[in-house]
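The structure under discussion is supplied below as structure tokens; questions concerning it will follow.
Here the complex is missing one protein chain, while the rest keep their positions.
Showing chain A:
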Amino acid sequence: MLYLTLASKAYARNLQYRGAHMVHNLASAMFGYMYACLWIGIGADHSLGEYGTQGMVSYIAFTQSSLWISGFLTNGLGIPLTVRTGQIALDLMRPVHLFTHLMAREWGQIAYQFVYKSIPIYLLFSIVFSLQWPTEVSTLLFAALGLAGASYLSICMNYIIGVTAIWTTESSWLHWGNHAMMNLLAGFFIPLEWLPDWLERLAWLSPYPFLLYVPTRIYLGFEDGSLLWGTLLWCVLMTLICLVITHVMRRKVEVQGG
């Protein structure tokens, strides 16, 4: 119940800025449109494998919309800010686990971004590019599971990045590094099979493909749900890391004062 309240409060807080977010959606849609134009340009001279030009446009439309629930989360789940203000000491004293507390709040944020960002952007792309929607219920179900797993993984990754602020005082560099990895290894702009062989193999050793590439491939009907086992595995692994890191953190807290 507590977690539901935390999530719904985070959702409600965002509702105040709906107008501004709609303008921002337009900018995000412009980025997606631009990337789609790039692929249309490439598709004019080359065949684009199993995707084809329209398939690549659908690919970009889906990844760009999904970014709002698996990429653009609260930086470090807000921990760096609470470290700077000293609030983290109070947060750690609460009778709720820090990880689940922050995660509940972030789920509210993700739910908001899904409704007010991902869906409007995808609908806009659907109209502009006349996108085909999946007809099978199972495809939609697996894609939804893939996306939920991606959001969870992203929450864990942001939590780990956030927690490092306690020891480094400056965790924004990890946040940037994470962003760079998303660009290259998550299949955001270029599907993984077109990466150089060594980079593709490296990508599959990391959780990044499960953030965007896997849900997109499932949604477009190129994969069945079997890749979701990978998502599950990473979710379990990341959860363990988050729990261990919280345990370590509780033993030595340095706050920077107000």
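We adopt the following convention: contacts are C-beta pairs under 8 Å (C-beta built on N, C-alpha and C of every residue); 3 or more make two chains touch, one makes a residue touch a chain; residues count from 1.
By definition in this document, contacts and distances are computed from a predicted model.
Name of the non-displayed chain as stated in its UniProt record, restricted to "ABC transporter permease", "Formate hydrogenlyase large subunit HyfG", "Fe-S cluster assembly protein SufD" or "Extracellular solute-binding protein": "ABC transporter permease". Considering the full assembly, A:195 is the residue among A:119, A:195, A:227 or A:241 that touches the omitted chain. On the side of chain A, the interface with the absent chain consists of residues 20, 23-24, 26-27, 30-31, 33-34, 37-38, 40-42, 44-46, 170, 172-173, 176-177, 179-181, 183-184, 188-190, 194-196, 199, using the contact rule stated above.
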